[in-house]
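Notes follow the structure.
A single protein chain has been omitted; all remaining protein chains appear in their positions.
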Amino acid sequence: MTVHDASQYKVAKEPFYRVTAGEDALYKAAYARRMPVMLKGPTGCGKSRFVEYMAWKLGRPLITVACNEDMTASDLVGRFLLDKDGTKWQDGPLTTAARIGAICYLDEIVEARQDTTVVIHPLTDHRRQLPLDKKGELIEAHPDFQLVISYNPGYQSLMKDLKQSTKQRFAALDFDYPDATVEAEIVARETGVDPDTAGKLVQIAHRTRNLKGHGLDEGISTRLLVYAGQMIAEGVEPTAACLMTLVTPLTDDPDMRQTLQAAVETFFV
Amino acid sequence: MTVHDASQYKVAKEPFYRVTAGEDALYKAAYARRMPVMLKGPTGCGKSRFVEYMAWKLGRPLITVACNEDMTASDLVGRFLLDKDGTKWQDGPLTTAARIGAICYLDEIVEARQDTTVVIHPLTDHRRQLPLDKKGELIEAHPDFQLVISYNPGYQSLMKDLKQSTKQRFAALDFDYPDATVEAEIVARETGVDPDTAGKLVQIAHRTRNLKGHGLDEGISTRLLVYAGQMIAEGVEPTAACLMTLVTPLTDDPDMRQTLQAAVETFFV
Amino acid sequence: MTVHDASQYKVAKEPFYRVTAGEDALYKAAYARRMPVMLKGPTGCGKSRFVEYMAWKLGRPLITVACNEDMTASDLVGRFLLDKDGTKWQDGPLTTAARIGAICYLDEIVEARQDTTVVIHPLTDHRRQLPLDKKGELIEAHPDFQLVISYNPGYQSLMKDLKQSTKQRFAALDFDYPDATVEAEIVARETGVDPDTAGKLVQIAHRTRNLKGHGLDEGISTRLLVYAGQMIAEGVEPTAACLMTLVTPLTDDPDMRQTLQAAVETFFV
Amino acid sequence: MTVHDASQYKVAKEPFYRVTAGEDALYKAAYARRMPVMLKGPTGCGKSRFVEYMAWKLGRPLITVACNEDMTASDLVGRFLLDKDGTKWQDGPLTTAARIGAICYLDEIVEARQDTTVVIHPLTDHRRQLPLDKKGELIEAHPDFQLVISYNPGYQSLMKDLKQSTKQRFAALDFDYPDATVEAEIVARETGVDPDTAGKLVQIAHRTRNLKGHGLDEGISTRLLVYAGQMIAEGVEPTAACLMTLVTPLTDDPDMRQTLQAAVETFFV
Amino acid sequence: MTVHDASQYKVAKEPFYRVTAGEDALYKAAYARRMPVMLKGPTGCGKSRFVEYMAWKLGRPLITVACNEDMTASDLVGRFLLDKDGTKWQDGPLTTAARIGAICYLDEIVEARQDTTVVIHPLTDHRRQLPLDKKGELIEAHPDFQLVISYNPGYQSLMKDLKQSTKQRFAALDFDYPDATVEAEIVARETGVDPDTAGKLVQIAHRTRNLKGHGLDEGISTRLLVYAGQMIAEGVEPTAACLMTLVTPLTDDPDMRQTLQAAVETFFV
Partner (left out) sequence: MTVHDASQYKVAKEPFYRVTAGEDALYKAAYARRMPVMLKGPTGCGKSRFVEYMAWKLGRPLITVACNEDMTASDLVGRFLLDKDGTKWQDGPLTTAARIGAICYLDEIVEARQDTTVVIHPLTDHRRQLPLDKKGELIEAHPDFQLVISYNPGYQSLMKDLKQSTKQRFAALDFDYPDATVEAEIVARETGVDPDTAGKLVQIAHRTRNLKGHGLDEGISTRLLVYAGQMIAEGVEPTAACLMTLVTPLTDDPDMRQTLQAAVETFFV
């Protein structure tokens, strides 16, 4: 068996996260029962940051896996590698988490192939086991192990959705962008711009978020606002900074670009 | 030949299972003839728990495999691994079960590719054999070996259904959610909430189960009720607990969410 | 070259098979000329049992392969395995059969990919050869070797059908369920139920077989009748036994289930 | 370099083949120029036998490859195998043929994937080379090497057809079933039945060949006639022999079966 | 750990690049914050050249990867290779860049499969980490590491577009062909033709760029103008040079060719 160094997965310092609706208490209660938790919400609204924050608060190691459609069950569970003495088993991130009692965070689970999704089933019911079929070993999850997944409802389609038998294994928390005051505070804190500029950036974002589904797939995320603030803090002229970080990345449609640029110019002349 | 330690697959203590309609006697009769059995029913209604319970009652080891569409026949049967002395055969879970006389439970068989499904054919007729084609060995199943599969009729589609030649190798038992009294008893017992709260949770579930096919793919499972009870037992306010465990995981449709929340609020004000 | 132990493929004792229309004499004549034979017929009507019976009668070893759509030509012919001295060739079941003079039975050939199907061509014409392209060896089939395949016309579709150039390499025998008297005798003999009960089971089956194509993909097979008989012989109440073995496995359609149950209740009140 | 034993590919004794339209002279002229040749015609009409016959007549070794849609370029050209001293190159059948100056016969080329088809290009123009890209070797074909392919126009579809750039590398010979007298002679000679019976079998075949495209994909081939004759020679009653070899293999359509059976009964009462 | 020689990725001499709209200052500000940057624009307008120029200006090593739809995450991140002492990890280009603090330029990212795209996520948010799941190592990106991707909006389709969760990780800069004077200067400088000829070539290009979407997928790029200039500088007659470099590569449609040729003949008689 591989000896795992749990300490490398500890979150070293407190991540910046603003609790908004008691989601920390709900998560804590779920963790007390080691209940699997699903985080739902749009891109860049702070889901990953929240898990990091909770892992830090609970003092648990955190192992994050960015799921994708080409990921196999072996990428999660582990595989045999060829050594000079023959094959040697190498734990995957999920197995490592189950052994050391980490919080395992599967980011954008819906992107993964079904074998990835199904692999978590025995870890998410009363069994709390992970069978390593290829190795012939049955792992009992560490008492502190918990599984967390994220899920962007906007991506949900006929082709790619979680199976009911997977969904019904998780308690779920909704996430959304923070409210205007909190978001401005975040932007100011992370970039160094003054509160007024931060407030204007947030107002631009709010206008675009109403365009979601009316020509935009998603509105401007908090992350992009931080980019805008950083450019301004670097001395770039605000409209140029907004064009580069809030308009150009989002769309190539000329009309929509004009709409977005008008929103920028309302606040920065 | 690998030496298998059957004891690790023994079910250590009696799993909590409430017999409802003599399904234990029917299963026992089928096992007496080592008849392959198919368990049909919706997500989270207790199929896996039932097999565990019967394995415990019959004193047989149990090997469970969560099937998925990327699973190959080799994942079930076994494969050659590279060793320092060359290749070494490693039994898969089905082969292990056939050798040690375990009950082999293939969960959600319909998810598997056809090669998985076909591989069980010679084990499910008068032959009771498992040919390891790649190894050139023909295994006679242990006299105590039995095959059990689960099947969720709701998933059945034109693309994914069992072949007639597979279906007709199994006796079948229908499963559904337990009736209200039994289900409330289960929820109370597994979470520690009082009978009244448990009863309310079950009534919420009943309302949603009628919505199956009218906007919901499946109703709230017993598992989610247990999650709700656990959150309440952790001190979370009941409507918040229900929102997190009974509403948010099930749907992202705003109308359906309102309907579900209304159902919750009928019982918890 | 691998040394094969032909004796392990010998059919040890006479399989129970009831000849109904001189099919044994026809098969024997075909075998005298080592003519490839195709067995056509629905699921569970006794095709596999017939081959076993003929192999026993002719005293030839029998090698059975359950075909599936993920099976490769290598699964039939053989492959190189890694050994401590490098790669070592391992015969596949077809190659073994060709070497030792066995009857090779490819069950449900139509499920296999085309490379499997094409691989049998040189074995089924005047050449009677099997080229092991990967090994650079050309095997002359043993004088006693014969190829038998099974084929369920009900599965035939535009996507999956045998190529004409494959079909025209086989003589063919039609199979169907045995007539009522014979089938009742089989059920009684294999389960231990009295002739009257066996007769009733067969009559239920006959009613369902008329529903084929009118809501049922296939009627109740002899195998399921044997399951029903076994349950009854184990002391299970006949209607419960029939529900579990003749109704539930076949369909999930409520109307069709009612029809089947009515058929059961006509005979067992 | 592997040392090849050409003698094992020599056609040992004269194959039975009846020249019908000077095709031997045309083939001989093409071979004199080592021109690639394509044999076109329906299933079982003697294309493979013809190549064998010509290989025997010209005294050239013959290497036959049954193409299929899962065959890779490596299956034709060769691959590296792992040895105790590392990897070792193993020639594929096409490479072997190019080295020893054999006639290489690719049966049903249209079944193969395009990489197989393209691999033959440099062997079929003025270059007469086979680049082993994986080995970094450029083989000059032996002066006696020739490529022959077969092609069944009936299979041709939008999805599977030879590319023009492949087609235009071959001279082509049409094949069809032999005329009645010749075919009867073949049947009699290969089975031992009397000329009268052989003649009747051929007449049955002629009737079915007119049904091609009117409910039958292809008519009865000479090969099936030989099967029928063999069964009769084994003492099987002629109508039973014809049913098993001329009717049942061809179709499962009840009407078409009746038509075919009527044809049989016209000649054998 | 592999020791990387960063110096081999340094851009040795100043690449020729003409700044047009302060894009160098914007890029520099983004790099100061190590912000991921996306370059948008049509084929051959200088995106790759710009990254090279900035890498040179900032004195950072540059690692370029041409993305394609068959590229796997392992191609970016690294893989285990077999060594005489067993398996040895080999860093992929992305990992190398993260270790040595290079600018990693993923050219035409939209061509890549999703696993490639998702792999960059943890490198493009506050984590700046690259988990090597297969190796069980978590890399902290070098402080100087930056990720740059290119994106051709013209290719964007329903099937192939960046996910919102990817898009919103980048600031973006629009690129287009340089204006006429600058472009002519580039052509003259890179080919050696006189300014007048260069000017004519640019005017031909401008005419075709208006045809984009009206029969041409894209207009003539600066690169093709340079080809034309080079042919002319080699002494080829201008209309022949233009035909070979500006007309024939772009289209096979006879009408469109005539239109293009007419444009050429307007300037070179």
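When the chains are written out, they are named A, B, C, D and E in that same order, and each has its own residue count from 1.
The rule is simple: contacts are C-beta pairs under 8 Å (C-beta built on N, C-alpha and C of every residue); 3 or more make two chains touch, one makes a residue touch a chain.
If you're wondering where the values come from, they're calculated on a predicted model, not measured in any experiment.
Engineer: Among E:20, E:210 or E:248, which residue is in contact with the omitted chain in the full complex?
Structural biologist: Going through E:20, E:210 or E:248 one by one, E:248 is the residue touching the chain not shown.
Engineer: Considering the whole complex, which of E:66, E:180 or E:262 touches the chain not shown?
Structural biologist: Looking across E:66, E:180 or E:262, the contact with the absent chain belongs to E:66.
Engineer: Which positions on chain D touch the chain that was left off?
Structural biologist: Its contact residues with the unshown chain are 22, 25-26, 29-30, 32-33, 35, 38, 40, 72-73, 80, 82, 84-87, 113-115, 117-119, 121-122, 125-126, 131, 133-134, 136, 138, 153, 156, 163-165, 167-174.
Engineer: Quickly run down the residues of chain E that touch the omitted chain.
Structural biologist: Touching the chain left out of view, chain E contributes residues 2, 8-9, 43-44, 48-49, 64-71, 75, 79, 81-85, 88, 90-93, 96, 107-108, 111, 152, 154-155, 217-218, 220-221, 223-224, 227, 230-231, 234-236, 240, 244-245, 248-250, 252.
The definition used in the following text is that only the chains that are shown with their structure count from here on.
Engineer: When the centre of a chain is set as the mean of its C-alpha atoms, what distance in Å lies between chain B and chain E?
Structural biologist: A distance of 52 Å separates the two centres.
Engineer: Chain B: which residues touch two or more other chains?
Structural biologist: Residues 82, 84-85.
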